[in-house]
Structures are given as structure tokens and as C-alpha cells.
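One protein chain omitted, others in place.
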Amino acid sequence: MIVVMKPGSSQPQVEHVINLVREMGCKDHVIVGTERTVVAVIGDDRHKDRSRFESVEGVEKVVPILAPYKMASVEMKKERTVVPLAKAGAIGGTKVGVIAGPCSVEDKVHLIEIAHAVKEAGAIGLRGGAFKPRTSPYAFQGLAEEGLKYLAEARDKTGLAIVTEVMSIEQIPACVEYADVLQIGARNMQNFNLLSKVGETSKPVLLKRGMSATLEEFLLAAEYIMARGNQNVMLCERGIRTFEEYVRNTLPLAIVPELHRRSHLPVVVDPSHGTGKAHLVADMCKAAVACGADGIILEVHNDPEHAMTDGAQSLNPKQFGEMMKAIKRIAQAVDREV
Amino acid sequence: MIVVMKPGSSQPQVEHVINLVREMGCKDHVIVGTERTVVAVIGDDRHKDRSRFESVEGVEKVVPILAPYKMASVEMKKERTVVPLAKAGAIGGTKVGVIAGPCSVEDKVHLIEIAHAVKEAGAIGLRGGAFKPRTSPYAFQGLAEEGLKYLAEARDKTGLAIVTEVMSIEQIPACVEYADVLQIGARNMQNFNLLSKVGETSKPVLLKRGMSATLEEFLLAAEYIMARGNQNVMLCERGIRTFEEYVRNTLPLAIVPELHRRSHLPVVVDPSHGTGKAHLVADMCKAAVACGADGIILEVHNDPEHAMTDGAQSLNPKQFGEMMKAIKRIAQAVDREV
Amino acid sequence: MIVVMKPGSSQPQVEHVINLVREMGCKDHVIVGTERTVVAVIGDDRHKDRSRFESVEGVEKVVPILAPYKMASVEMKKERTVVPLAKAGAIGGTKVGVIAGPCSVEDKVHLIEIAHAVKEAGAIGLRGGAFKPRTSPYAFQGLAEEGLKYLAEARDKTGLAIVTEVMSIEQIPACVEYADVLQIGARNMQNFNLLSKVGETSKPVLLKRGMSATLEEFLLAAEYIMARGNQNVMLCERGIRTFEEYVRNTLPLAIVPELHRRSHLPVVVDPSHGTGKAHLVADMCKAAVACGADGIILEVHNDPEHAMTDGAQSLNPKQFGEMMKAIKRIAQAVDREV
Partner (left out) sequence: MIVVMKPGSSQPQVEHVINLVREMGCKDHVIVGTERTVVAVIGDDRHKDRSRFESVEGVEKVVPILAPYKMASVEMKKERTVVPLAKAGAIGGTKVGVIAGPCSVEDKVHLIEIAHAVKEAGAIGLRGGAFKPRTSPYAFQGLAEEGLKYLAEARDKTGLAIVTEVMSIEQIPACVEYADVLQIGARNMQNFNLLSKVGETSKPVLLKRGMSATLEEFLLAAEYIMARGNQNVMLCERGIRTFEEYVRNTLPLAIVPELHRRSHLPVVVDPSHGTGKAHLVADMCKAAVACGADGIILEVHNDPEHAMTDGAQSLNPKQFGEMMKAIKRIAQAVDREV
């Protein structure tokens, strides 16, 4: 890090900073500029509380140099990570993997119908929530374990890999039993105890970005999982909260190439939550594939008008099929395949 | 809610909407305007998935009318809630209560020193984290149960009420045993399982607003706690994430009077996280009291330069004492007392 | 609009609202719901100050129904607008038009070199600032009229259409004389006097979205231009300001299909300002074409290291050429052409 002193800071103030730097086991390097003195800190300071230097007298600000994540970074691992989705395929190679299904598991018949439809159109994974994080305590909270069983049955019938959200530590065993991929939702991206625990399982994890998480916080959340031994993490962009009002969330696709530049983990895009509007989903799927997404996860329902959750952003199977055809062409144009 | 049809929507489309409205047990009321037809929905639709109407053909948008929270609202309870802080005082009456202490519990001697200092200056609560939600898995994670014991000892010595964060369901029993108030951190504001579980305890809860939560989501998080039987909820504004870069978070104080207008729950402001900069904390404490905050929670450390966490935003005891004198004067100017 | 009354509002309060509605020449329609009374306003209220109803006693909130733009909307004009770029081509048809060039016009030799390079790679327009809106008064402010002359010379040599920013009313005549398209910069999107004046010229206008403008404000800015008679408006998304820190701006591509849904005007994307980072530009060009952009505008410099402005986000001619090849393939995949 670089500690920038205030103009007119005194020699004892600079020396005090130097002492603090040495106390933390780093080396100091003082540069006297024309208007400011700065103290460069040499050594690994990434796990120290750098902010406290800001409370030292004579200090104007502190500028971090080293990114705080390690295992997720391309500096640690050059080859790109490919995450297997059970026997259904993988996310992270040349192929772009599509995971589709209803927001919530509502009943078995519907689920299996949807599963067949998305499989046929080319999906490799089936998404569906058994435990639902709902903004209101009065809203439908999901079918819980029963929902997981339906999902497992849908896998048996279609071969699709099952992706389902785990909201809380005590739900992990059941999700591990029935599902192939554990999803961490946006609202839990910084539920650090939950991250650590899924990091102790052997199931691949689809980690959704928090709706106001910085890129660095997102990679550090992945780091929590990886630090416990689970390297199969997929980073999923699902839109951020901004002032825009024609969408439920703003989908910032530039994060796809930026994550690829900084991390070896595969990147998945969720245009359903990323827009909140069914009529925008297909175009955002195309854009995501065009800029390099390794996977797409989206909501498909065979009767969106009666969906118990997220009806406004669900495609019906026909729309899904058309979208799949469209992204197959885009994938080819960027030398990939769906 | 109001369902707004597209210009040129057909009669069968309007009828289809009417049928869906009736299916959900509500009454419809169609208004044919000069440019749009709208279908007003009469009845309690607040727990239905209103968004799905947006996927219906011919529908342009859906406008909710009823706010989805109930127990937290002034419509349900006219008199303002006063939350007791053990024997130390209360938050929500004429008095403005101040809760102060270090970000993390670091060791016993320091903690007790700080506790005495803030008590002397007029605080009624002692804050301190034993379980720490840290952005990086490599950073200091707190002393856990040992930290809770130090906090309890500080209470015995000073009479201050203990406020500490509970990050995960399995930490609840220990926190309930040692602390007086359970804090839900900003990152867990939509950890719905955790909210429900603290709602089953009898301890008051300090609920921090998520850094990009809307006011409605904030009140619904309170509703999760209240729906399980715990009515002693304090709403804490701690700053939101915006594009501003001179602060760690932007502190939107207009939420204080707005929450008072919509809810009977007391409102606490956290200017430490709300700015992230020690030099801005005192002025924001003054502003918070001036606009009606029922309580202030902030970070005080007797050696911020060596604080293990949040050094940049901690006041030292001398600064805290001066701030307390300043807000006592402000409180009088708005007919309250600190 | 819909005027929502507070719970418990009185009959005289509702009647007072009704009187205000009638005063503005609209019809009222009262609906008594189970928890709220609402007054639906029938008639064209889009140019009234609807907000003032919020100051009326007993009113909780006001919900607008009609969008306030007209000439820019698809309801007014079904066929899509195609904006001619002098003899160089057009923006808005099947072809995706590319406009490229340096941020600032710096000197004639460089400019002509760049113009030849982008022309060869397939661009139809040359961008370049003669008048530069600079955040700091001490920074390079552009070559003014001399810069315009260089641009005109570059057009003579290459046949490219010239796109240049007009910052102020008094610059209009010179820009009209030398350029083919007048650009309104993001910082001037709500400089209403300037908008009106360019609306009185016969030159096509490239209107950039303000960095925190809503979609409605964006379309209303176009409306200012169109209301004065100039229908050749291109809507340009150039990124919005959010909390994201790995980019200079966040590029919200979902606005491309949403603008197409609401307006007949062509949509151009600027991935240079939309990311601020050269290494992200090509991928965002691909994504923009994939989701339906009618044009791309971007910064190309033959020596970015020495560019006087925006070096960090400029492609060099080699990178530009590769990007053009890439988007040609994407364009084909969505049945268009570059």
C-alpha cells in the first residue's frame, strides 16, 4: 500500500507512520514529492487492516496496491477452471453451458414437463428453488425437502444436472444429497459462515454476486469457499442495484471479460434476475455469450402467468427454444458452442 | 395494484386479466382512459406475486398500491415502540440512547477500559463484535465465545447493555446467553433464516439496513423478526452504497423521518459505518439527532492506530466525549435528551 | 395518473382531490378499495405537474400512468427511423454503422492517419472532438475551429461522415458548417437550450445519455430536439455512474432492446466511455451488436500512450481492425451486417 501524507505533515508524523509499517512486519520506502510525501509499504499487507493508517495524524489517505484475493486469481493458477456438472457436461470449457428451469419448484408434474422442454432445447442443467429467499415473510417460501426430491426425480428422467439454492447451513446436507450444484444466492454472497460450510462440501458451487458487491468483494466471497478446499466455484453475475427503473436490476456485462482477466474461475450470467423482464432476457443472453460468458442461467416456466414467483422474468418453453437457437449462432461467431 | 394495459390492447386481453384477478380472490375494476385501459385490483394482493401479471399479453406494467409490510407499520400500531436495553435504559422514548464501543472485541483489558470511558461520557450500551463478518477469509475473524465473555464482564463492571452481532443461527444461543441486544449486520439483512430465528428469541434486535436495501425491503426484514413474535426491533441506518468516493458509504438521513412516518419502530443511526471516516462521525451524529434519530451506535477505540478492524472510522475516547457534549446540546434543541 | 389516498383519508379530502383533477381539465374516477381509496385521473395529464398532488392533505402518493414523451415513442411512429450519415451510410437499418476516431482532434497528420485506418477497417463515420468538455479547467480544451477544419479535410480524403461534439449554442454554426452529425455529450443531455437549438438545425444529432439519466429523461431530451423539427436523432448509451470501480462507467446493455421497444429512434452504443478501459472495449462491442445496437461509436488513436485525452480507453488501429472482424461475425449471427 501507499500511505499519502497531508501537505505540511511533520517529520515526526512521517516517522510515526514508518514505525507502524515496521511493526506490521513490512518495509517502508519514503518518497518526498513536490507537494506530498508518500510512504510506500513493501511486503504483503493484504490481510492487515490498512484502513487504520487513515486515523494516524498527518495521514491524508491510504492507497492499497495488492488485491486481497489469492486462490481465485490468475496469478495463482494460469489454466482456466472447468467445473463439471455431474454427468451432464461442464461450465468453463469451449462449450457454453445453459442452466434453466423455474424460479421455484411448485409441483412435480410441472417441473418434469419444464425439465424435458429445456433439455430438448439444449440445456445441461435444471435450476429450481426448493428453499426460497423471499423478501416478504408472508410470501411462498418453497417446498423444502419435497422440492429437492422432485428435482432429483427430474434429473433421473432427463439427465440434467440439478442446481438449487442453499440458504442456510442446516439445509446443506439435504441439498448435497439431492442436488449436483449448490447455489449461493445474491443476498447470501457475504453470509460468510454459509460460504465456509459449502466450501467444505465436494459439490460445485454457483456463487451469485451480491446486488451491490464490488468485484473485489465478489472474488473474496469465492475465496471463502476455495479456502476451505472446494475449488469448483462458478461466478454468477445477476445484475446490480442502480437508479435505473425500467429493469429490476442493471446487468453490467463488462464484468464478464474483467473477471476472466483477473480470475481463472468460469463466469455465468443470469439475465432473468439481471433484467427482471422476460422481454429483455433473450437479447441479454445473446450479449452475454458474445462477450464471453461460460454459462447462462435463466428462468423458464411453462405457465408464467400462474408462476408462484418471478413470473415477470420467466420465459416460456417456446421463447426458451428460440433463444437457444439464437445463442447457438452467437456462440459459433465467437468460436464456441452451446 | 393497478394493471396498466398497453395502448391498443384487445378486449379479450383485458378479460384475461380480469379472470386472473378473480382467480386470486380479488375484485376487478376496469377504467377506460383516453390512452390506456387500466384494471384496478381491489382486495389484499400484497402477498401474491404481482409481477407475473407483467408476463400477460397486452399488459404494459403493474403498479403496486399496498405496501407489503404490516406489523412494522404505523397502520397496525399507533403508539411508538420503546425497546428496553436491559437495565441500562431504552431506545425509542424521549431520550436518545447512545451505544458505543470497539468494532471487534480484541482483549479484555482494552474492552473494559473503553467501556468505562463511554459509560462515563453518557453511553447506555456497549457494542463489540465477537463474531466478525470479514470481507476477506484471511482477516481477523473475532474471538467468538471468549469475546462474548469479556463483553458480559464489561457489563458487570459498568452496567452498560451489551450489543453484539450474531452472524449465523448456531451463534444465537451463546449471544442470547451473554448479550442484551442481538445485532443483525447489514450483510445479513436478508438472511431470512437468521431473521426468523432471532425472531424466536426474547432479546431485542438491532437490525442494520443492507447497503443497497430499499426502505420496503428493510421494513420487510423487520417483519420477518416480528412475525415470529419478537416485537423489540430497532431499525439501524448504516449507510448505503453509491458512487460517492470520499466516504465508505453514503448516509441518507432522510430515512430517519421517513421511517418514523411509516413505522412505529425506533430508528438508530450508525455514523461510523455510515461514513467510514472518523473525521466525519461527530458531525453526522449531530445531524442524526437533529433529524430525530432515537439512538446512535458508533465505534470507539482507545488506540485506533492499532485497532484490528475499522481503525479509520473509530473515535478515541476524547473525541467521543466531545461528540457527546455536542449532541446533548442538539438533543435539547429538539426537545430531547441524551 | 392514479392518486392514492392515505388509509383513513376523509370524504372531503377525496372531494378536494376530485376538484383539483377537474380543475386541470381531466375526469376523475374514484375506486374505494379494501384498504385505500384511489382516484384515477382520466385524460392527458402528462404535461401537468403531477407531483403537486403529493402536497394535498390526505394523499399518500401519485402514480403516473402515461409516459411523458410522444414524438420519440413507437406509439407515434411505427416504422423505425433510419438516420443518414451524409453520403457515408446510415444508422438504423439492417447495417450496423461504426463511428470511430480519436477522443480529441490533436493535429492534422495524426487525424488523417487514423481516419484512413478506421475507414479501411469498415467504419462509416469519424469521431473527433474539436470542443472538449473537460472536468478540469486546466486540461486541454480542444483545437476549436481549427480542429473542425482538420475533420472536414479528413472527410474529403476518406468519405467518412464527421461526428463532433457541440458543447454550447455559439459553437453550433461552425459545427454545422464542418460536420455531418452534431453530438450532444452526456454532460449536456439536459442542457435544454442547447437541445432546442440543435433541434432547429438540419444535421442529424447523436444524443448521449447523461450518466445518471433515467430512460424517460433520455427520451425527453430527444423530444426537446424533435419538438423543434429535427427528427434525425440517434440515442447513444455511454455508460452510467454506479458504485462499480473496475470500470469508469457501467454499461447497461439492456437499454438497447428497451429503447427499441419504446422508441423508433436508432440506438448507438459507446463502449469506450461505457467501460473506460481499452481491454474491455472489444467484448462490449460484440455484446452491443449481439443485443441489437444499430451503431457503435468508439475511440481509436494511433498512439494511445501519447493521447492528450482518454488514452486509457482508446484502441489502436490494429485492435480496432480485430474488433471489426469480430463484430462482423456477430452481426451475421443476428442477421445484420457491419
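First chain written, first letter: the chains are A, B and C, and each begins at residue 1.
Criterion: a contact is a pair of C-beta atoms (placed from the backbone, for glycine too) under 8 Å apart; a residue touches a chain by one contact, two chains touch by 3 or more.
Remember, predicted model here, so these are calculated numbers, not experimental data.
Residue-wise, the contact with the chain that is not shown comes from C:P68, picked out of C:P68, C:P84 or C:G159. Considering the whole complex, the residue from B:S9, B:T37 or B:T275 that touches the absent chain is B:T275.
For the chain missing from the display, the contacting residue among B:M5, B:L215 or B:L315 is B:L215, taking the whole complex into account.
One of B:Q231, B:T250 or B:Q319 touches the chain omitted from the figure, and that residue is B:T250. Although one chain is not drawn, its touching partners on chain C can still be listed: residues 20, 46-47, 49, 51-56, 62, 68-70, 133-140, 167-170, 187-188, 190-194, 196, 211-212, 217, 220, 223-224, 227, 241, 276-278, 304-314. The omitted chain makes contact with chain B at the following residues, 212, 214-215, 240, 242-247, 250-258, 261, 274-275, 277, 279-280, 283-284, 286-292, 326, 329-330, 332-334.
Contact residues of chain A toward the unshown chain are 2, 4, 7, 29, 31, 33-36, 38, 40, 42-44, 63, 65-66, 75, 241-243.
Everything that follows uses one rule, which is that only the chains that are shown with their structure count from here on.
Although chain A and chain C carry the same sequence, what matters here is overlap: shared residue numbers make up over half of all numbers found at their interface. If you average the CA atoms of chain A and of chain B, the two centres end up 26 Å from each other. Residues of chain A found to touch two or more other chains are 212, 277.
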